[in-house]
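Next up is a structure, given as structure tokens.
Here we show just some of the chains, and they stay where they sit in the whole.
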Amino acid sequence: MSKRIDVKDLDIYYGDFLAVKGVSMTIEPRTVTAFIGPSGCGKSTFLRTLNRMHEVIPGARVEGEVLIDGKNLYGKNVDPVDVRRQVGMVFQRPNPFPTMSIKENVLAGVRLNARRISSKAADELTERALRGANLWNEVKDRLDKPGSGLSGGQQQRLCIARAIAIQPEVILMDEPCSALDPISTLAIEDLINDLKSDYTVVIVTHNMQQAARVSDKTGFFNLKATGQPGQLVEFDTTQTIFNNPSQKATEDYISGRFG
Amino acid sequence: MSTLTTPPTGTQDPPRPSRLEDVDGVVLSRVRPTTNRPALLLAGVAVVVALVLRLALDVHVALALVLAFVVYLVSVYAVYRTLGGPRVAVDQVLRALIYFAFVCAIVPLASLLWTVVSEGAARAFNPSFLNQTMNGVTGLHDQDYVEGTGPFVGGAYHAIVGTLVITGLATLISVPIGLFTSIYIVEYGAKSRLARWIRFFVDVMTGIPSIVAGLFAFALFVQIFGPRDAKMGIAGAVALSVLMIPTVVRNSEEMLRIVPNELREAALALGVPKWRTIAKVVLPTAASGLASGITLAIARVIGETAPLLVAVGYARALNLDALAGPMNTLAVYAYSMFTKPLSPAVRDPSLERAWAAALLLVLIVVALNLLARLIATIFAPKSGR
Amino acid sequence: MNAPATSSPRTRGSAVRRPGDVLFGGASLGSAVLILLVLAGVAVFLVLEALPALTAPGEDITGGRGLWAYIWPMVFGTVVASVIAMVIATPIAIGIALFVSHYAPRRLGRAVGFVIDLLAAVPSVVFGMWGMAVFAPRLGPLYAWLEANLGWIPLFADASASGRTLLTASIVLAVMILPIITSVSREVFLQTPRLHEEAALALGATKWEMIRTAVIPFGMPGVIGGTMLGLGRALGETMAVAIILSPGAFTWNLIGSGNVTIPAEIALNFPEASGLRLSELIAAGLVLFVITLAVNLFARWIVDRRAAFSGAN
Amino acid sequence: ACGNDNPTAGLTAGAAEAGDLTGDVKASGASSQESAMTAWIAGYQKVQPGVTVQYDSIGSGGGRENLIAGATDFAGSDAYLDEEERQKVTEVCGPQGAIHLPVYISPVAIPYNLEGVDRLNLRPEVLAQIFDQQITSWDDPAIVADNPDADLPALDITVVNRSDDSGTTENFTEYLHEVAPEAWPHEPGKSWPVSGGEAAAQTTGVVDVVTRTPGAIGYADASAVTGQAAAIGVGEEFVEFSPEAAAKVVDASEPADTGVEGDLALELARDTTESGAYPIVLVSYHIACSAYDDPERAAAVKDFLSYVVSEEGQDVAARAAGSAPISADLREQALSLVDTISGDGR
């Protein structure tokens, strides 16, 4: 059920601006892959190409292939809607729907994708997703209040709950813990570990410990120079990247800082 | 929250179904990939249906189009339901409805604009029409013109000037009042009772019939200037303001409201006083919407006739003084040329003038719109759509 | 923002206010209050001028059966015309706004938005002339068809050959208010936060589902605002209706001559009116004012606007 | 400003000696006079460039109200002042009250739209029944009886009336009321009393609808009617409208008693049987004060009104607006009536 992702020589553009260049990698099913790299090097941009969210930005486009279980995401016969259902996403900035209650927020994706949903199933799914995101205890008494009245970290966990509620096959997370406290972060990391047994997980993080803790493979993105496109400098097992990187740039980045 | 006692994810849960479709009570609705080829094909079919209905069966055009569209909707729904599932079908149907809404609107609008342009273009760009007034022009001149014994005399210069003066004054009155009111509603009065009431009464104000606004302004100016000298440009501007203010307030309110709070907070946290925050951050961020709203409000009143006839009167000659005597405006000019031709027997020259005046009015608004857009792009957020 | 909407006391920590704030806040409050004063002025004016008609004996009123008998058919006409106009214009306007903001290529969208804005500028007289000369005749055959096929419904009882009917006037009103509703809706739809749109898309929403989950809820208050503006115009429009409609006594029939709206009645008869007749007309204006008030109360009652869900955060 | 505020300057050669009066005259009232008034003002400007005349066509009722309120110097009106108004007007016009000058006479034509029917004879009863919607088809025997030669179709009659209150309607319904009281049961008035017809705003609206709708018939100020129009039964003959035919009715009419010596408010002889007279006419007056407080204003008003009733003034209006010039006889009376206006407030 989890999926294997093959990226082949992917160039990513914003209009005429080449933001990321020549990425190739293979992400195995049932693994956690982390992307690290300095700010602005194109981690978010690359992540968004994996569920075709990139093309939502006017003028944005890609060249190259992304294969999920051998099927090109950008092929003729692929509906981005279907892609996005299978490849869920959590954004860098929490974005709960302001007009929906907490519960409705969690169920938003389910409601979109389901023709029918019994109220029992809805309750169950809500609870499971909120527990999964370690938010249940905090909000169980106010499920009908607007989602925008939560603290920043609570909002982010709400978004995670929303994304896992539809139980996608691949989950992309763009710095999911940057707004979280350690306890929630721990819970999310546990969740990621859980998910791994069924799903393919890809996260972007600035926290190298986090990358080291949760990921099986790590990709290091970097910019040659400002204004140059971002590139995948090195992609290997997390072990190798952190202990024995083959590239100087990776080593500098890793060792320069411990998080 | 007893922080550390929270157990990690759902260990106490029964084994979790790992697929949404495995959850009891959830019926998934999958999306299968589709292309837009069937839609195009069906659109072609619908066009054929429309043509057959219209040409072969002689059904009324509107009816033929509606029927063809219904055929299209039904078939698109059916086809995409089989190809891509119900969600894709609904998506396609709504897409069709939205495009149809667009076509629905464009047809009458294009017809209207075309009528104005084609009827008005011949006269509107004639320099003598643009710089002559109607002073001393009578039906005799029109008759001479139609018989070919005289030139075309009589233009809209005074009405153009009058339009600019009266609408300009109305704008000067309404925009500050309207903008400040919306600022009160959104920024100062947030959630206060007074703000709610004001918003309510502004809505009520949108329903004042224009002629009542004219009568009100006239009555007001009679109180000030006496009945003999009450008709003047500024009275018209006041009447138009009564009509314009609610539009400005309502529009601006909506535009201010969608400025994100975080920008306000960013400015306030820099030690910027509230009023400067509003003036320098909120208003510029909303500039595009505000400009288009104000243009809309101007457009709303620039074509008014009834209140101006009541409050300003009807001038045939040039009058630059908004504080004395009647003035003319393009809308009033067009109205009177339509309904009271100079020479009742020879209506054409008057009709030409009327359409030309209407076209000029539209052009003035085009210019205003462009100006508004220019202003908006100067202030508008530098990114996004 | 889930603070309960109570009127909890606000701490104004300080009495100190800067001159700029005092001026700006004062100007804002002043403008707001000025608007209330103007509205009160209009109301007082209407009541004073309508008073003779309100107190006159019934047989002196046009029609001879009292003021209410004179006015209610116009109320019917006004309400029906506005309702039809709103029913037609609102969905179409929202459709166009979505088309411009989310469906059309950017250039086309901008051009369309521009053209539609222009229409707000076409003087109502021109709408009237166009409606009478170009539009109404085209509808004549349609009305004949309606009478032939749906004539058993009282609304389509007797077709007008000229097409100058309440239904025609309503459709033209719909065209007239279209730019107003479209313009406001378009602006708010364009402002939908990217984040929310992307949130919906990332959950596997189709375009329409994205619009339904992110765009429309965010823009709803704005759309309602625009709709109220449009409704105001539909209720208050004078010249276009006066020219297009072939007015007459009350009838259920929407596709024949007959019925009139309050503003049209005022505009048509005001020039020759004096004394009590003028007063009657202004009384009709007063009734329209009250209708607007009622409609707004009703609208407020239905949609408690915004409530806790503000788009601004 | 760069505009040309005197666009007709080069067109009319050899204007008369320019006078030296100055002042401004304000007037308002009947819209029926609009075209004629435009012509009078333009013509008068050449005679007295120092006097500006301002006329707002706000309707007869408004014109009379403005005069009574002192907002204007004279009124244009399709009807003369009634008893109550004559009482009130003395407050601004001195004890003598106001005077009426019949300045604009115009036939009310009955335009119709029937292809191939070039002449349509309608006697008053038939006319009344048509407009009362008692006769609903063009091949009704009552119509055929008077039009044996016409090829009348079996077409529904569409009656087109004014949708706005108007002097034209008032004159037309007065005519029907007086001449065909049995066939026309309604009281005369400014608003059209019969429902169910097509209604259109203003004279031009009525003419428009009639021209556009086959089988339509209406009534409208003759100046705007250029197509088919019915001949009306007067006595034993049928008369088509013309300025001369209309003027004959006015000549046959008697002045009404307004309490002012020599006043020219007319009781129209609509039931005249005089040969060649066209009985449906609209007479529009200028109603001026018999005395003004300000001698200069009095002089200006007097001068302008004299111009209006003068041969030249009437001729200009006839050509520009298609009205019927008043007869020489009536003009004499009118001029001497104008002469009675005084400038000392008494």
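The chains carry the letters A, B, C and D, assigned in the order they are written, with residues numbered from 1 in each.
Just so we're on the same page, contacts are C-beta pairs under 8 Å (C-beta built on N, C-alpha and C of every residue); 3 or more make two chains touch, one makes a residue touch a chain.
Since the structure is predicted, the reported quantities are computational estimates derived from the model, not experimental observations.
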Number of copies of each distinct protein chain, complete complex: A x2, B x1, C x1, D x1
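Rule of thumb we're sticking to: only the chains that are shown with their structure count from here on.
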Most remote chain, CA-based centroid, reference being subunit A: D
Geometric centre distance via CA averages, subunit C-subunit A, whole Å: 47
Centre-to-centre distance between subunit D and subunit B (centres being mean Cα positions), rounded to whole Å: 41
Rounded Å distance, subunit B centre to subunit C centre (Cα mean): 12
Numbers and ranges of subunit D residues touching at least 2 other chains: 31, 57-58, 201, 205
Touching two or more other chains - residues of subunit A: 58, 81-82, 85, 112-113, 166
Listing of all chain pairs that touch each other, if any do: A-B, A-C, B-C, B-D, C-D
Contacting residues of subunit C [partner subunit A, same complex]: 1-3, 106, 193, 195-206, 209, 213-214, 217-218, 220, 308-311, 313
Subunit D-facing residues of subunit B, complex: 128, 131-141, 143, 150-151, 153-155, 157-158, 161, 227-228, 230-231, 309-310, 313-318, 320, 325-326, 338-345, 347
Residues of subunit C that touch subunit D when the two form their complex: 62, 132-133, 137, 160-162, 164, 242-243, 245-249, 257-258, 268-275, 277-278
